[in-house]
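Input: a single structure, listed below in structure tokens.
With one protein chain withheld, the remaining protein chains of the complex are depicted in position.
Labels A and B are assigned to the chains in the order they are written; within every chain, residues are numbered from 1.
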Amino acid sequence: MAVIAGTDSTGRKIRWTLLDIVVVVYALVPVLWILSLSFKTPETLNDGNFIPRAWTLENYRLIFQTPEFVRALANSIGIALIATAIAVVLGTMAAYAIARLDFPGKRVLVGVSLLIAMFPQVALVSPLFEIERSLGLFNTWPGLILPYITFSLPLAIYTLSAFFREIPWELEKAAKMDGATPGQAFRRVIAPLAAPGVFTTAILVFIFCWNDFLFAISLTSTEASRTVPAALSFFTGASQFEDPTGTISAAAVVITIPIIVFVLFFQRRIVAGLTSGAVKG
Amino acid sequence: MSEASQLSAENVAGASATARGVRGGSAGSTGSARRAKPVLSEGKKAERRLGLLLCAPAALVMIAVTGWPIIYSVWLSLQRFDLRFPDQREFVGLDNYITVLSSPYWWTAFGVTALLTVVSVVLELVLGMALALIMHRTIVGRGLVRTVALIPYGIVTVVAAFSWYYAWTPGTGYLANLVGPDTALLTERLPALAIIVSAEVWKTTPFMALLLMAGLALVPDDLLKAAAMDGASAWQRFTRVMVPVMKPAILVALLFRTLDAFRIFDNIFVLTSGAQDTASVSMQTYNNLIKGLNLGVGSTMSVLIFITVAIIAFVFVKVFGTAAPGSDQGGRR
């Protein structure tokens, strides 16, 4: 907590290093535990050891031979990608308008999306369940994609409009003066500057869709559209007589990998995205 | 702001006076200009059209997927509607509300949810502030700390819940073995609630910390230096300078997390399935709806949750004056 910038004394470095280690342990222990479980053999599974005594890849082999899981993984990937793509496109359009244009109803739109961001999703489950059943959307991909788009749109709109506001719009004027048509100004000047923001938003929205459990478990009934988080909770192991702990852990690790990859490669962007939309003015 | 507008008013008023003296006839009808009816130029109209056009798809989706179902759920909540007995569907007025509000299950769930929300948000605020300070000020491995801290935020809640579940499963878990081989803490009410809180806190503290870190970034270093020169200790600098400056960020973070915590579902579903009276209101609604297939009662609970959340948001915004994020005009710069 030293505020006055002094010399980087070793003592201070050691103190900070210790604090850093506490954070690392805090964040990683539950992840490492599930990783450890996924590598345990059936015999050592219930020994309660944090580090496996015997290592095996058997759980991973089994999980990829389980049709329910493979199907759920495909559902998860497909649904999350489609929902992300649509939400980002719609969100970009709306955020551009909010950050850049003056039109009636702007405040209402911002207010409504804020409401949705804070909305208790479970309150929508009952009516959506009934509406989707009557429209034939229940237990289909679109039946999950639609609520995912809806609930990630506020996130997308906030993050993107925060990014759009950072773009110095004098550049657009400058491009016009340099002889660009509005289309050229957008393509060659604004779009390249907005791309990082759009990309960041896509990651955040994907994480949101990838994570969802409540809709996934309420609006699906079979493996036709069940995503991994929902499938996990119904998972009983490769065969009836087997303890599912190992395979569930392996499945859990598999769906954690994309998240870890995003976090490792785009830490800076994710932090910027999460914080820029939240605290402004 | 007001100064500027005063100034411009003066400008216009003065303009006619000056122009008379200097430029002969160039001062025209300045006086009447202000009264002129606002006429939208072509460009302005086109801008409005484009704005509406760009927002329309997003607005339509959001309204179609939330607006209509909300109205529909209010309608459903006024009916007796059990999918197992579809023939008995009829309009019953507020009967469902009486049933739910006089049910001990509902109030237990409500109490559990409120307890979990308050305890976990308070813990998250304390831990989140500590984490935010570490991420913001550490002089070693800042990138590493920030990266690692994002993992709990990103990880699928169900995955994290399974990790905690197995950790506390007797025999299997490293934590269960610490407290003794034969105690199944997840089957006892209070310990189970504590475990649910810890799972929730672990997962969401980083998000809280990130929001707080954004607030920390708004505290100018010079301000802290000035406070140190004025003789404030580290703790005083924190409570007297940092916290007041960060207050808006803290309130936003609290609002976000409170509303989010109130809808707790995933962790409870995996850890206890709501056994031993550990169900939250979301859990109860889900049970009535998907397991019990009772749409009438399920919808009633949905409406009640919605009202509760609206009250919480109202209290935050009106009583604490939390600035809703993005509620600024956001006009062009």
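Basically, a residue touches a chain if its C-beta (ideal position, glycine included) is under 8 Å from a C-beta of that chain, and two chains touch if they have at least 3 such contacts.
The working rule: contacts and distances are computed from a predicted model.
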* Asked: What does the UniProt entry say the missing chain is called, choosing from "Glycine--tRNA ligase alpha subunit", "Cytochrome C550", "Carbohydrate ABC transporter ATP-binding protein, CUT1 family" or "Histidine kinase"?
  -> "Carbohydrate ABC transporter ATP-binding protein, CUT1 family"
* To do: Taking the full complex into account, find the residue in A:K13, A:R61, A:R107 or A:K173 that is in contact with the omitted chain.
  => A:K173
* To do: From the listed residues A:V189, A:V228 or A:V271, report the one that touches the chain absent from this view.
  => A:V189
* Of A:Q65, A:T181 or A:S221, the residue in touch with the unshown chain -> A:T181
* Identify the residues of chain A touching the omitted chain, counting contacts across the whole complex. => 168, 170-171, 173-181, 184, 188-189, 192-193
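The rule we apply is simple: only the chains that are shown with their structure count from here on.
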* Asked: For chain A and chain B, what's the span in angstrom between their mean Cα positions?
  -> 17
* In the complex of these two chains, what residues of chain B are touching chain A? -> 44, 47-52, 54-55, 57-59, 61-63, 65-66, 68-70, 72-73, 76, 131, 133-135, 137-141, 143-160, 162-164, 166-167, 171-174, 176-177, 202, 206-207, 210-211, 213-215, 217-218, 221, 224-225, 227-228, 234, 237-238, 248-249, 252-253, 255-256, 259, 262-263, 265-266, 269-270, 281-282, 285-286, 289-290, 295, 298-299, 301-303, 305-306, 309, 313, 323-333
* To do: Can you check the complex and tell me which residues of chain A touch chain B?
  => 1-4, 8, 12-13, 16-17, 19-20, 23-24, 26-28, 30-31, 33-34, 37, 45-46, 48-50, 90-91, 93-94, 96-107, 109-114, 116, 118-131, 146-147, 149-150, 153-154, 157-158, 161, 165, 169, 207, 210-211, 213-214, 217-218, 228-229, 232-233, 245, 248-249, 252, 255-256, 259-260, 262-264, 267-268, 270-271, 274-281
